[in-house]
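Notes to accompany the following structure.
Complex shown without one protein chain; remaining protein chains in place.
So that you can tell them apart, the chains are marked A and B in the order they are listed, and the count of residues begins at 1 in each.
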Amino acid sequence: MIRGLAGLALFALAVAGGGWGHALAQVALVATWALAGLGLVLVVGQTGQLSLGHGAMLALGAYVQAGLVAAGLPALLALPVAAAAGAALGLLASLPGRRLGGLAFGMSTLAFALIVEELLVRLAPWTGGAAGQVVPAFTVGPWRLSSPVAQAALSVAVLTLAWLACRRLIGSALGRAWRASRDNEAAAMAIGVDVGAVRQAAFVAGGALGALAGALSAHWLGYLSPEQFGLGLSFELLMMVFVGGVRTPSGALLGGVVMVALPQLIAIARGALPVLGGGAAGLEVLLFGAVLVVIVLARPAGLAGDGR
Amino acid sequence: MRRLLTALIALAVQFAPPLHAAAPGVTENRIRIATIQDLSGPIAMLGAPIRDGIVMRLDEENERGGVHGRRLAIAVEDSGYDPKKAILATRRLLGSGEVFAFLGNLGTPVVMATMPLIVDAGLPHLFPFSPHQATYAPTHPLKYQLFAPYRDYMDAAVRYMLQEKGYRRVGLLYQDDDYGLEVMRGVEAGLASQGLELVERTGYKRGATDYASQIARLRAAGCDLVVLATVVRETVAAMREARKVGWAVDMLVTASGYSAQTHELGGEAVEGLYGVSVMPHPYADAAEGDLYDWIQRYRTRYDADPNVWSAMGYDVADTFIQGLRAAGRDLDAASFSAALGQLKTTPGFLGGPTYQFSPDDHLGNRRGRMARIVSGRWQLVSDYLD
Partner (left out) sequence: MLAQVLLSGIATGCVYGLVALSFVLVFKATETVSFMQGELLMLGAFAAVLLVEGGGWPVWLALPAAVLVLFAIGALLEGGVLRRALGQPHLTAVLLTFGLGLMLRGGVTMVPAATHQMHRLELPLAGVLSLGPLQLAGEHLAVVLATALACASLAAFFRFTRAGVALRACSEDARVAALMGISPTRMHTLAWALGAALAGFAGVLLAPVTLVHPGMGLIALKAFPAAVIGGLSSLPGALAGGVLVGVFEALTGLYLPDGAKDLAVYGLMLAVLLLFPRGLGGRGAAA
């Protein structure tokens, strides 16, 4: 309830600071980023694996979606294909986990993401290469979803569906196996959990969610280039879920709010208060870092965590 | 609880600007425009002087009473080269209903993400700093561009080097992104016109530190001219590496390497480097008359020397003002676009080219000049190339 009110207050502030279009565009981006965050909640929060390459899932989703839509497939039908491609990529990325654990596995996902980024550059005939490609607007039948309202509505709808699916997964036997393998690998194996397979399953689900987010964001950003999916994106997503709270789906949403809305709030605040150093670039980055530090210190388990 | 909710919504409605403003950004005595720059990201080194140049030109116009009695105001947004942030900034500006046009937005991902929103809202998208063709072609009444893609400049520059200087074995060192690719296409086109091909091409990623293997490859291929699709830092590093190993090959850099920093930082090693110049660099000690005054004003105002990016920002704003003048007092997007579509600018003291638009060509200039570093400074060595 309090969180809901806080969200509403934030939205009101966004409307006041920049108008409806601005506020709704933020909603669309928050929902899309939260969608990507959900994938990390499953992989990192529920299963306890380190993924430094989640950006690769978004990249594949975005490029598959753009390619299919360019080839004439309706955008709504392309979405599940993009998600399936992401799931397959997740499976591929999880393979080294059969042999590696912890940080070493995290490093392998990082290498994996870099290789995907490089492939996007090299496979220029299909991806547009380093020059990038333009993505058409998301169309459903005769409607072109180019207004912020429509984009926000679709993002929230997809997020809601994904959210419900996640809750189901987390509550299922698979979810219990995830947490068991996270909390005590040996005990999990002793009770007959195939830890390797269970971890891979999380990666498959996480990859699908990441690709969905990538597919949507491709339309919202309108232009794809491999450099957008560099390591920076993977780190940003990881930071987002940790700030929000990595163990629960609501952490992904809160993290999305912080990552997207906070820089906007800072920008608006400094427009209103010239005291904050009107022209100095970099202030936003500095304040953003400071807020992160404060959140991590005050709530190590993330905003959605229990405050321990 | 419900009262609080109502109050919040009331607050939002209160402060939200109206969804439709009559003439966005234009009032009786003021015109508001906006620009999205990179002031904190990877190309802040370009964004800051561009912003300074634009703002300076607008303020000068205001001191003279503005255009047709209207003062000019600009909102500067920092995207940090992140299209996500740029979209939100654009939405915010569009939502305010107080922007007449976007001027000189910087960075291809930013431009490509925001241009559709701006044009859909019916606002002019003017003179962005992006080499992407979509900024002027296919012709759209609201899209205008001053600077040609690198391809056009490099095609002409390579033909010049082949014809005037007789180079035959051309190699390329390129940044592995849209910029490097654009240059590669231009170089290949220029070579093809003489029935030649690249003898070697080798890339690097932005932020690379060591160019020894690239230079070794180009040298092994026996190049007599190396084209650099680099920015300042890599230009200096590549030339220093070549000179260090005793390879005295000639090099040609794109307009991105045409910067005073190239010879300030490169020193002896970059002597003799050819470059493509779109605007001449404003050297303070050789300046006279209006240019000298301008440099002094810039220094006083920003406590820094102007560079070629400041000059480009200034030129962008100047062209915008010439368009406003031509559009007359009765100003909206349609009348402005109609006026701009027939505009031919008069080049100012900065030494830039003439920009000329027509109703079906919205790219103002396609031609650059050749320059060369002689005795530690850029000197123009050719007229505008066709």
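In this text, a contact is a pair of C-beta atoms (placed from the backbone, for glycine too) under 8 Å apart; a residue touches a chain by one contact, two chains touch by 3 or more.
Keep in mind that what you see is a predicted model, and the values were worked out from it rather than measured.
Asker: Considering the complete complex, which visible chains touch the unshown chain?
Answerer: The undisplayed chain, in the complete complex, is in contact with A, B.
Asker: Of A:70, A:100 or A:165, which residue touches the hidden chain?
Answerer: From the options A:70, A:100 or A:165, the contact with the absent chain belongs to A:100.
Asker: Out of A:8, A:150, A:268 or A:296, which touches the unshown chain?
Answerer: Hidden-chain contact among the options goes to A:296.
Asker: If you put the missing chain back, which residues of subunit B would it touch?
Answerer: 39-40, 42, 44-45, 48-49, 176, 201-205, 207-210, 212-214, 216-217, 219-220, 232-233, 236-237, 240-241, 244-246, 261, 264-265, 304
Asker: Identify the residues of subunit A touching the omitted chain, counting contacts across the whole complex.
Answerer: Residues of subunit A in contact with the hidden chain: 96, 99-104, 107-108, 110-112, 114-115, 118, 121-122, 231, 235, 239, 242-243, 277, 280-293, 296-297, 300.
One rule holds for everything that comes next: only the chains that are shown with their structure count from here on.
Asker: Distance-wise, how many Å sit between the C-alpha centres of subunit A and subunit B, to the nearest whole number?
Answerer: Those two chain centres are 33 Å apart.
Asker: Under the stated contact criterion, what part of subunit A meets subunit B in this complex?
Answerer: 5, 8-9, 11-13, 15-22, 25-26, 29, 121, 129-132, 134, 137, 146, 148, 217, 220-223, 225, 227-228, 260, 263-264, 267-268, 281-282, 284-285
Asker: Which residues, counting only subunit B, touch subunit A once they are in their complex?
Answerer: Against subunit A, subunit B makes touches at 1, 4-5, 8-9, 11-12, 14-17, 19, 39-40, 44, 47-48, 77-78, 80, 83-85, 87-89, 91-97, 108-109, 112-113, 116, 120, 134, 176-178, 180-182, 206.
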